[in-house]
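With one protein chain withheld, the remaining protein chains of the complex are depicted in position.
Order as written gives the chain letters A and B; numbering starts at 1 within each chain.
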Amino acid sequence: MSGPMTESAAVAEPFLRVSGLARYFDVSPPLLNRLLERRERLWLRAVDGVEFSIRSGETFALVGESGCGKSTVARLIVGLYKPTRGRIEVDGVDLAMVRGRAAEKPLRRRVQMIFQDPYASLNPRWRVRDIIAEPIRTHRLRAGETQVRARVDELLEQVKLAPADGGKYPHEFSGGQRQRISIARALATEPEFLVCDEPTSALDVSVQAQILNLMKELQRRLGLTLLFISHNLAVVSYMADRVGVMYLGRLVEVADVATLFTAPGHPYTRMLLDTIPDLSMSGHARQPVGGEVPNPIEPPPGCAFHPRCPFADARCRSERPEPHLQGSTLVACHGIEERRLPEALRPAPIRAIPEE
Amino acid sequence: MSGPLLAVEHLRIEFPTRRGILTAVDDLSFQIAEGEVLGVVGESGAGKSLTGAAIIGLLEPPGRIAGGQILFAGRRIDNLGREEMRRLRGKQIGAIFQDPLTSLNPLYTVGRQITETIEVHLGLDAAAARRRALDLMAEVGIPAPEQRIDHYPHQFSGGMRQRVVIALALAANPRLIIADEPTTALDVSIQAQIIALLKRLCREHRTAVMLVTHDMGVIAETADRVAVMYAGRLAELGPVRAVVKQPRHPYTVGLMGAIPAIGGPRHRLAQIDGAMPRLGTIPSGCAFHTRCPSAFEHCLRERPDLLPAGASAAACWLYAEGRA
Partner (left out) sequence: MTARRVLMVTESERLGAAAVASARSDGRLRRALDSDLIYSFCRSPVTVIAAVGTVLMIGSALLCPWIAPHNPFDLASLNILDATDPPAWVKGGSWSYPLGTDEQGRDMLSAILYGMRLSIAVGFAAVALAATFGVSLGLIAGFAGGWIDTLIMRIADVLLSFPAILVALLVDGVARSVLPRDQQDAIAIYVVVLAISVLPTVQFARTVRGSTLVERNREYVQAARIIGVHPALIAVRHILPNVLGPVLVIATINLALAIINEATLSFLGLGLPPTQPSLGTLIRVGQNYLFSGEWWMVLFPSATLAGLALAVNLLGDWLRDALNPKLR
């Protein structure tokens, strides 16, 4: 369903378009309990109507706290889950029309994923070179073992590891190195689109910097489009071109990165930005918002954020806001639509990076 | 009371393995004054959690304190017997750990766990202990404490559970709290709340805190002084403002540069090449010299002491007499 929320059409068709996407999980008690105790079916609305698009070559970040559904969106896009509702179009191809393994194969080549947990994302019983070679072999991208080996070595070097590392097992590597191996595996099919699910959340700060630098370099060199999932706003400000903020399965704001961080619209975005620690030690007063993320099985009526929102009124409590265009930003907030909210202009914190 | 509340002197923690002795913490010294918040920051493997465990007497074998001493209010505590340590723990030194799910016993109500600590350490009777528990729960911001006191841990959300853990830690009015990554497992918005809570309570109760974390942001918000650890040693020690805004040790400089800054340059983050050395492969001399952009030949030969550097102190030969 389209409407007032379609974004201004980019010159080129977007590479990924997601519309009305929803995914519900059945968390009902077992059949017997439902019959005997007369309990209702319960649905977990992990993703409840999400709409956005990503242009080729850009980095789009999905930000939110736990339970907001960003990881579920990632898994819907790569095909690990089937949507309950809505459409996903990759380069014009509606994923729902793609049926059967043969039809899926070309899509699998073009879209790959990098996971959060460097320890669980590599098979502990396989050697690194086999892990990286698996996509090459599955899609028959190289003829003959020598060529496959050569490509694996090339990929290892691309992620700044040594070809000799191919013969080792994952447990011989540190977390950061394992993420490099994951990246090498994801790049093995020469994909155009990478979904990165919190790729650096489990890593130390200095290792994170290495991985983020590597990803930026690879994106530049290979012309990748990135969907970057994170809960860390500082990382997002560094990596993303556009940012989508999610709360309880819904997109509350979509803006380009500069606008989001200097003029956040939605009250939740403002609250999130307030939680970023102030490393410039400017003494800027922060307002920690009270309350916690509600249970996604029983979301609040109307706007999901209203219990924690300082600007909520009666309409917010009863009517769910739809995203509307405000300048170049998409916001789902009654208060903004009615121009009730004060402007939240923030000075971009300037941090003196000490000379070395 | 004169003198520091907690003094760690030349602490060494070792792990005897069949491949030799691994030194996880090597000649570590610092102090915490009454009512002060000391942040201990470092990446994984730096030894910061082990230090906290050693202070509170929860070091898991085969790890053991192999050298140095830990003094609490002037009294040595690293060599206490189990019974004495148990009495010290809870009454004088409280603890907050990372995972609120496993810090609380799932089989007992929250109220029972808090009142148990109060009864044991403060000697109050059951009714008085319960009243105090209710006060504590209100203080840490748990809504409707009269109902929630009889709930079980699984009935609380993550943030609420961590508040209960804080209440538990403060129950017997300890003078020092060891907080090991208290907010890492929580959402960012809850983190902010818990940090604010911890700061306020510790100020009101005049409790000192040793805040162990890998998150520099939390340190910047909460700590008075910060100790930066690297490979089991102290790299830098100083007031938080000085260390965060003008880090001296090249490792701290690299660490601060690696944190993405909002509004900062977007083409490249300052990165430190390589990784923290594993136990058993720590380089000679200065542990950081293999990754340090400013290393010179003295760094390979001799391990630096903590030398004064501006407003803080850094274990780096760059700050020796006669150098820049």
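By definition in this document, contacts are C-beta pairs under 8 Å (C-beta built on N, C-alpha and C of every residue); 3 or more make two chains touch, one makes a residue touch a chain.
All values derive from a computational prediction rather than experimental measurement.
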Sole contact to the chain not displayed, among B:36, B:139 or B:181: B:181
Contacting the left-out chain in the complete assembly, out of B:15, B:230, B:251 or B:317: B:15
Full-complex contact with the absent chain, from B:45, B:217 or B:304: B:45
Of A:41, A:101 or A:221, the one touching the omitted chain in the full complex: A:101
Residue among A:198, A:253 or A:278 that touches the chain left out of view: A:198
Interface with the unshown chain - residue positions in chain A: 65-66, 71, 75, 78-80, 101, 104-105, 108-109, 111-113, 115-117, 119-126, 134-135, 138-139, 168, 171-172, 174, 182, 185, 189, 198, 201-203, 231
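We adopt the following convention: only the chains that are shown with their structure count from here on.
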Intercentroid distance (Cα basis), chain B paired with chain A, Å: 32
Chain B residues within the chain A interface of the complex: 43-44, 157, 159-160, 187-193, 196, 214-218, 220-221, 241, 244-247, 250, 253-264, 266-273, 275-276, 293-294
Of chain A, residues touching chain B in the complex: 65-66, 174-177, 204-210, 212-213, 216, 231-235, 237-238, 261, 271-272, 274-281, 286, 288-290, 292-293, 348-354, 356
